[in-house]
Structures are given as structure tokens and as C-alpha cells.
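As you look at this complex, bear in mind that one protein chain is not there, while each of the others sits in place.
Up next, chain A:
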Amino acid sequence: MRDVPLWREPVPPDGTTMGEPEARGRFGEYGGRYAPESLVEACREVEEAFRQAWADPGFRGALARLLALHAGRPTPLTPAERLSQALGVRLYLKREDLTHTGSHKINNVLGQALLAARMGRRRLIAETGAGQHGVATATAAALLGLEATVFMGERDIERQALNVFRMRMLGAEVVPVTTGSRTLKDATSQAMRHWVGATGDSHYCIGSVVGPDPYPWMVREFQRVIGEEARGQCAAELRTGVPDHVVACVGGGSNAAGTFAGFADTPARLVGVEAQGGAGAARGRLGVLHGCRSLFLQDDEGQITQAHSIAAGLDYPGVGPEHAHLRDLGRARYVTVTDEEAVGAAVRLARTEGIVPALESAHALAWVIRAAGDGELPAGSTVLMTLSGRGDKDVSTLKELL
């Protein structure tokens, strides 16, 4: 028997869920700024600059222009006709795979790169797992005339070789990380260490809704564009205006946070889908890592354990603090799918809709397929799913499996 948690009714929308965090960067008991003293001032400067920029129509306008002219926004909302028919639900895909560079990561990076330039920084530092955030960072840096240094685990460098080449072609420096599990967690640690010695001229461009305050909030705000566009598109497209379910995959949780933000004040049920081997929200326990208090996979002694996922972008042992809070509130639910289910979903989407999704995004779809099959998604319900990225980067992984 699969363990299907009880479906709690969504907390009635109160208009403040997914607004500004509480004092000291808190989402309930999670979040905060657990940074070494040497980074506290740098975090404060990022927060101050972000608050000013976000309230400045000039900054908003410049970002909107970049998102439209460089990244290709708005992205379409595509009804998945044949798959919907087979599943007995009405599935709509928010097509972040169609953005320039091929994933939602570009939304956040263009925001942070503009902010860094406004702060007078000349270089971006980033960590990357799948390489999508690294490619997006390298792209934004090239566009704005900044330098970029990207930290990437050795294991991910092997399995995402194409993205490594893309970053270098875009002029970024890619630094292999050889410690620990040699994946995203260790790349993040190394990027933070590097930032401690480079706060004067460099901005740390974190790629998900993790890290010390203000990052979880700031990155969610830069990704909110996904949810806001989708909200408007659903209003135009659906008879009910709002979908019954809103689904997204969760690594650190940025595409999910951006998507959920557009629907937090509606009755839509929010579902975050984690990799079975990287289920911070579903299986983590309270801890502090990489600057924030949240849920992390740990052993009995409090050591962080390694995540395992076929999708490099979900290979992170924790989850952003706001997701931990949404889980506690019951406003969102977090479920897991296996590598096999994700690969199966990727193939199915390719053959029914002509779209090869990123393996990360395929996790979200795998849950939709499973839930439609076992009745958790009642026949006829409407489902909005964020397709966070395209599968080009994963073809060599898939080629070995199929």
C-alpha cells in the first residue's frame, strides 16, 4: 500500500499567505539568516537593495523588458489534449520550458543580475545542480556585462556535460566541487565559502528559494511571474477561472513557489512533487543548512544525508523554508515520485504531446499521472502543472535508460 497522506482542506485564503515574510525573514518557524557573521552585512545589503528595487517602477520595468525581449515571456499555457483525454482530467501546462535557456531559472537570474548591477557588483557567483541555473547565470552575466563563476559538483559535471559546455561558451568560469556527495549540496557550500571572500565585488546569485534571508523571499518574488501569468491565463481559459489543482516539482522549490504564489489566495489545492530520494518537505526534519532554518534529510546523529535523484536539479537534501511553512499550514501538500515514474512520465509526455520535459519537471507530471489513475484527482478535475524546463540536458541520461 502506498502511503497516501490525508488530504487536508486548504487553509482559507487570508491574503497574507505567500506575502512578505515575518520579522527576521521568518515563514512561521522557518527561514531566518543563519549566515556566518562575515556574510550578515552582505545579506543585509542584498535585502536593502531588493526592497528598494522591488518598489521602484524603473527596476520593475527594466526587468519586465528583459523577461519579454530576452527570455521570451509570457510563456504559453498549453492544454495537454491527448494526455488529458487518456487520464480523464483536464491538464494545462505552464510552459517554462519555452523560455530562453530552457527553464524557469532565467526568471530569477535576470532579476538578481539586474539587482547586482544596480548594487555596483561586477561578478555573479552561483551554484548549480542540473546546470540550468548555471546556464541562466552565465547568460544573464553575458547580457549585462558581468563576470560569472559557477560552482558545480563533479558528479553533476559528468551527467550534465552539455550544460557545462554552454556555460563556458557563454564566458563563465565553471569550478568543479570535489567534496562530499559532489552534487548540488556541496556546490552550494562551496559557493557560500567563496562568497565570504568576495562580498566586496560579487553578488551571490542563489538559484532557488533557499539560503539566508532575503533569498527565499526574493527568489520567490522573481519567480512569481510564473504564477501571475498562469493565473491570468487560467482565468481566460477555464470555466471555473481557477484550476482545482496546481502542481509543480520541488527541488529547493523555486518554480513551485513562483507558481503557488499566483494561487495562494484561491481555493486551488497546491501540490509540490519531490524526488523520492530528495524529499526534504515530505521526509526532512528541522535543521539549519546553507543559511536557513528548514526541513532537511538527516541521519540519527544530525548529519545531513545525501539526496539521490535521477534529476540533478532535485538532488538536494532540503527544501526552501516557505515550503516547510506551507506544509505545516496545510496550505500545500508535498508528495514524492520515484526515478522510474519520472522517466515513464517524460516518455509519455514526449509521445502524447510532442514535448520532452526536463527530468525535474517530469516528476510533477508523474504525480499527475499516478493521481489521475488512483482517483486522487477526480475525473474531470482541472490541473495546472508547471513544466519547469525542457529535456535537452537530460537526453544522454535518458539514452542510457531507454
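Here is the rule we go by: a residue touches a chain if its C-beta (ideal position, glycine included) is under 8 Å from a C-beta of that chain, and two chains touch if they have at least 3 such contacts; residues count from 1.
As a convention for this text, contacts and distances are computed from a predicted model.
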Protein that the absent chain corresponds to, by UniProt name, given "Tryptophan synthase alpha chain", "ABC transporter domain-containing protein", "Probable septum site-determining protein MinC" or "Fe-S cluster assembly ATP-binding protein": "Tryptophan synthase alpha chain"
Hidden-chain contact residue, picked from the options A:Lys94, A:His245, A:His290 or A:His323: A:His290
Option touching the unshown chain, where A:Met18, A:Ala49, A:Ala116 or A:Met192 are the choices: A:Met192
Chain A, residues in touch with the chain not shown (by the definition above): 24, 32-42, 179-180, 185-186, 189, 192-193, 196-197, 199-200, 286-291, 293, 296, 298, 301-305
